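Every protein chain except one is present and positioned as in the full complex.
Per-chain residue numbering starts at 1, and chain names A and B are given in the order in which the chains are listed.
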Amino acid sequence: MSFAASTILICSFFVAALAIALPSDAQTATSTLSANLGGIAKLSLSSNALSFPDADPDTVPLVPAAGGAITITAKARASLAATVTLTVVAADDLRSGVDTIPASALTWMASGAGFVNGTVSRAAPQVVASWTGSGIRTGTQTYRFQNSWSYRTGTYSVSLLYTLVSP
Amino acid sequence: MKKAVWSGIMTAVGMLAMSTSVYAQAQTASGTVNVNASVNAKAKLTINGGATASISFADADPDVVATLPAAPLTIAVKARTSANGAVTLTVRASQDLTAAPLVTIDISGLKWTATGANFAGSGTSSTAAEVNVMSVNGSGSHTGIQSYTLDNSWAYATGTYTTTLTYTLTAP
Partner (left out) sequence: MTSTTLLRSALLAAGWLALLAPAAAAQPGPTLDISITPVTTTFPLSDPDTVPIVAAAPVQITYRIRQNDGPWTLTVLANGDLLAGPSNVDISKVTWVATPAPPFQNGVLSKTVAQRLASGTGNVNPARQGQVTFRLANSWDYTAGLYTQTIVFTLTAP
């Protein structure tokens, strides 16, 4: 064998050795986490009943509800920057048989972030509170009944429907 | 030892195919509060703004002042009753006008006129029965002006004559 040929052969050894010495590639695997954090709304009221006792319209022109304020807790998981609203509407005027007192005789004073004062309506829901985005909010409503000598005697009743909307 | 990294190969598919519309739907929650308000029968009467009042008749020549006037009374009636409840205000004298035992002026000499919605236009005092002053059906507030007069006469014995008029407001 000539020097050149043997040199080429030796060089081939080097190349083969180097080739065999290279490490293999790493492999990884992925998995997907998926979390359904969809919209949720939950409303709780500290009391489901309001009662206004009889009172002299001259001395008690605005009758406070017996039992004090209603505490409201609104929990909402909402879309980004969405407006969450709580409203109340009367199912009817206050009614005692055929006698009625306008639902607007009921007013409330509110406390708590996002809560506002208002007057009950049977025609359209009235905003009790509103917020932006998700979270837990708590406030109170203190109802008062407009007293009058013009009312006919009776026990008047009406249902107030609260609705919490979380877009 | 050669380092080796090996894992299984997977493809993520799954829940990403779920419709996104459910996340855009508004969620609602509701609650109900039942309201009860008691409106009971009630009656309130004030005369000249208070529970009691007085009227007086000044002495005068019967030939010149045949009928003695007194300052008018403001009568305020407030009542809550049923839809057709009859609200009535009456007045009754406790006795004839009396200065001393057996020195009296017949109470029928004490007369009155009144103005105001639902007030009787006039009346004559009586010890025997309630005399109607005002009447109305249903709840509300009413105000009237009542003016008393006393027949004057040379036949009266001298003296200071008194009586008590009791008003009764009824709201069933």
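Criterion: contacts are C-beta pairs under 8 Å (C-beta built on N, C-alpha and C of every residue); 3 or more make two chains touch, one makes a residue touch a chain.
Since this is a predicted model, take the numbers as computed values, not measurements.
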Contact residue for the chain not shown (choose from A:P53, A:G112 or A:G133): A:G133
Residues from chain A at the interface with the omitted partner, ascending: 3, 6-7, 10-11, 13-14, 16-18, 20-21, 28-40, 42, 75-80, 82, 133-136, 166
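Note that in this section only the chains that are shown with their structure count from here on.
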Rounded Å distance between chain A and chain B, as computed from the means of their C-alpha atoms: 47
List of chain A residues in touch with chain B within their complex: 23-24, 26-32, 34, 36, 38-45, 47-54, 56-58, 63, 70, 74, 76-77, 79, 94, 96, 98-99, 101, 106, 143, 145, 149-167
Chain B residues within the chain A interface of the complex: 2-10, 12, 14-16, 22-42, 44, 78-83, 85, 138-141
